[in-house]
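One protein chain is absent from this view; the other protein chains keep their places.
Chains here go by letter, A, B and C, matching the order in which they are written, and residues are numbered from 1 within each.
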Amino acid sequence: MKQSIVLDLSKLPAHGLGAASLTWWGTLAFMLIEGTGFALSIVVYLYLMSLAPQWPLNAPPPDLLPGTALTALLVASFLPNILVARWAGQQNLEKVRVGLIIMSLLGVAPLIVRIFEFPAMHISWDQNAYGSIVWVMLGLHTTHIITDLIDTVVLTCLMFSRHGDNPRRYGDVSDNAMYWNFVVATWLPMYICLYWVPRL
Amino acid sequence: MFGDINDAKWSFLATFLLVVAGAAFLGWAQQPRELRTDPPLVADLDRFRLMSNSIGGSPPESYFAEGKPYESDAYNLSQGQRLYTWFGCQSCHGDGRGNVGPSFLDGWWLYGPEMVSIVASIRDGRPHGMPAFRDRMTIEQIWQLAGYVQTIGAYSTKVAATGRRDDRHTRPAENRAPAKILFNEGPVGAHPDQGPSP
Amino acid sequence: MRTARILQLSIIAAVAGCSGNQSALDPQGAPAIHVEHLIIGITVICAAVWLLVMIVLGWALLRKRPSDSSQPGERSLTISVGSAVAATVIIITGLTIASFYTTRGIGLPENAALTITVRGQQWWWQVNYADPDPALSFQTANEIHIPVGQDVRVQLESADVVHSFWVPSLAGKQDLVPGRSNSLLLRAERPGIYRGQCAEFCGLQHTHMAMMVVADKPADYERWIAAQRQNGVMPTDPDAVAGKVAFLSKPCAACHTVRGTPATGTTGPDLTHIGSRKTIAAGLLETTRGSLAAWIADPQTLKPGNNMPMVPLTSVELRDISAYMESLK
Partner (left out) sequence: MTIREDGQNLRDTGLGEIELDHRLSATWSTPSGLWGALSSVDHKIIGRRYIVTAFVFLALGGLLAMAMRLQLSQPEARFIGPDRYNQIFTMHGTNMMFLFAVPVMEAMAVYLVPLMVGTRNIAFPRLNAFSYWMYLAGGLLLWIAFAVDTGPDIGWFAYVPLSGPQYAAGKRADIWAQMITFTEVSALAVAVEIVVTVFKQRAPGMSLDRIPLFVWSMLVTSFLIILAMPAIMIASSTLILDRLVGTHFFNPAEGGDVLLWQHLFWFFGHPEVYIIFLPAVGMVSTIVATFTRRPVFGYLAMVMALVATGVLAFGLWVHHMFVAGLPRLGESFFTASSMAIAIPAGLQIFCWLATMWAGRPVFRTPFLFVIGFMVIFVIGGMTGVMVASVPFDTQVHDTYFVVAHFHYVLVGGAVFPLLGAIYYWFPKITGRMMSETLGRWVFGLIFTGFNLTFFPMHILGLQGMPRRIYTYQPEMPWSGLNMFVSLSAVILAAGFLLFFIDAIRSSATGATAPANPWGASTLEWATSSPPPPYNFARLPVVGSLEPLSNNPETLPVASGLSVDRRELIVSSVVEALPEARESSPDNSIWPLWSALATTVLLIWSIFTPWAVVWGSIPVSIALIGWFWPKGTPEDDA
């Protein structure tokens, strides 16, 4: 088949940023998958609650302190995260490096608090269905924190390597920041569900 | 589908078919789940040898030839789990932690943890209240039950161990080595007096 | 309406010609009859629609096309497709309404005179006829008697996994779900024996988990109830007398109950009146002394994986026990 050139694209950038980047859309799609997973876990929680004669089953409501502290930490991490995304958009290497280190620390901190959150539930996963769903929800969210933390740490290393100063990396940093926002945002309904619904 | 772009595809297909064929061969050689044990083999189960102190002993030869099915086969262990309920073992032994009868989870086996002595305990009964089940269960059921009892008291998890039952939760499930977990959680205290040693 | 009736009849003739006593097309109870009407109605409508689509398909493919290449108007195609969709909507709505009314017709009435509790087990049916007076309550297995022409409420529970209670000639099916309690309206219009079978996969012997529903005339039903309330008969036949002794001394008694004897096991079916039941082993075999002996001798060959063990018996013991079982009318 003969070809006739009707369009010249040589002026286009060699890498798309934001909504013009494939990874941005890929991250969005994975967020949709995982968001569905989180939503379903909440549905399972409410379903089991609707069957139970009293809720929580054979346990006092969870202690508020660790969960609230974690929520505060996550919400607090929101601001530096936005800043990192902005600096990545400006392709400012120094600021992005600093921001990523801060975000790595802010990824470790909730994990430490999370350790205290499991016992604050006053129930173990194998005691009854309430314990099971509570542990699974916490576990599900913990894996997301860990995944994003690993991603952040790897990106931090990358930004200090010779591969760092590159629009593609900045794109990765802002995608990672978007994913962290997702991890924070999904926690809020789970926090309400785990800590406040049993107190209703 | 089998175009000529890449030579490696045949090696893929060949590997794939080889794996499937190999697996099929394995399957051919594999014993299926035994729902009906041969009557002579069952009869043999009664012929284990017990030492004079009624503690140790050796199972019949055929038991080894079959690959110790009552300790390692998941189906037999799960049958044992049912028999534990059906024959009312809880009424004396509770969920395994004992009640009127001794516990299986405290690491203390009055007659040793060997299969034959557990089988002998169930079949022939023991002093201080353990009745003989000789006339209430078949010998194969006794072996299945003994395998289950041995599993819940084991300090390492058996791969074939049963999971939790669809019932009230009282202790960790069999496939999590409940004896080990409960032991690690804290001392069970001095072993209660279960009468004079045999 | 008449043509529809003729169509219905011809379909029944074609399909139901060889149906036995376990068939949705041979309904003998009000719920099943309602559903059968719905089945036939929907089938006729759907068959007509299918035929129409096929005619259009054939015509669209094979019609003679004008030799010039003029395209038919999009407008007429749009109208045709649009009206076909509209027709679909109308038919679908009609069927939904019909289905809704049938659902109301087969629902449980508020107060059924008789409630029977059926408890599904791997792989048999425990049947309880409860009475406010415990002495009048009794348990049986795999055979349910109901009085003809009466609404019977069957309460469905499960002892282990999910089963499904299905007697197609009398009613549609309903699951027995562990931890939940369902119920079903059962009603027979005329006396007979209706076979049912577990319809939800429940493990190794899902295949052999049948039950018989016997619809009796009211007098027969009362007689049956009275007989079932009795304890197991004392055997008189010497074989059966020996059989009772063997039964009580062997593992049999650990799992089975024969009321009036020391045998009080609850793991297996109640055998107090096993000799009076039509079948043994959940519909596997007809109850005869021979089949009882075959079953007791080697249950794992007849029904592999079921929970009855093969108890080693001498041939004399086997003969005696089966004589005893048969005598438990």
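Note that in this section a contact is a pair of C-beta atoms (placed from the backbone, for glycine too) under 8 Å apart; a residue touches a chain by one contact, two chains touch by 3 or more.
Predicted model, so just to flag it, every value in this text is computed and none were measured.
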* **Where the missing chain makes contact, among the chains that are shown** => A, B, C
* To do: Based on the whole complex, identify which of C:28, C:128, C:142 or C:164 touches the chain you can't see.
  => C:164
* Write down which of C:206, C:229 or C:319 is the residue touching the left-out chain. => C:206
* Sites on chain C contacted by the missing partner chain, in the whole complex -> 15-16, 18-20, 22-25, 32, 34-36, 38-39, 42-43, 46-47, 49-50, 53-54, 56-57, 59-61, 63, 65, 71-72, 74, 77-78, 80-81, 84-85, 88-89, 92, 95-96, 98-100, 102-103, 105-107, 122, 156, 160-162, 164, 166, 168, 171-175, 177-180, 182, 195, 197-207, 284, 304-305
* Asked: So that we can see where the missing chain sits, which residues of chain B does it touch?
  -> 1-9, 11-13, 16-17, 19-20, 23-27, 30-33, 35, 74-75, 77-79, 81, 157, 159-160, 162-169, 172-173, 175-176
* Could you please point out the chain A residues that touch the chain left off the display? => 1-16, 20-22, 25-26, 29-30, 32-34, 36-37, 40-41, 44, 47-48, 51-52, 57, 125-133, 135-136, 150, 154, 158, 163, 166-169
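Convention: only the chains that are shown with their structure count from here on.
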* To do: Select, from all pairs of chains, the pair with the highest number of C-beta pairs in contact.
  => B-C
* With chain centres defined as C-alpha means, what is the inter-centre distance between chain A and chain B in Å? -> 44
* Structure fact -> Between chain A and chain C, the Cα-mean centres are separated in Å by 52
* Asked: Can you list the residues on chain B that touch chain C in the complex?
  -> 35-36, 39, 42-43, 82, 86-87, 135-138, 140-141, 166
* How about chain A: which of its residues touch chain B in the complex? -> 126-128
* For chain B, which residues count as touching chain A in their complex? -> 164, 169, 172-173
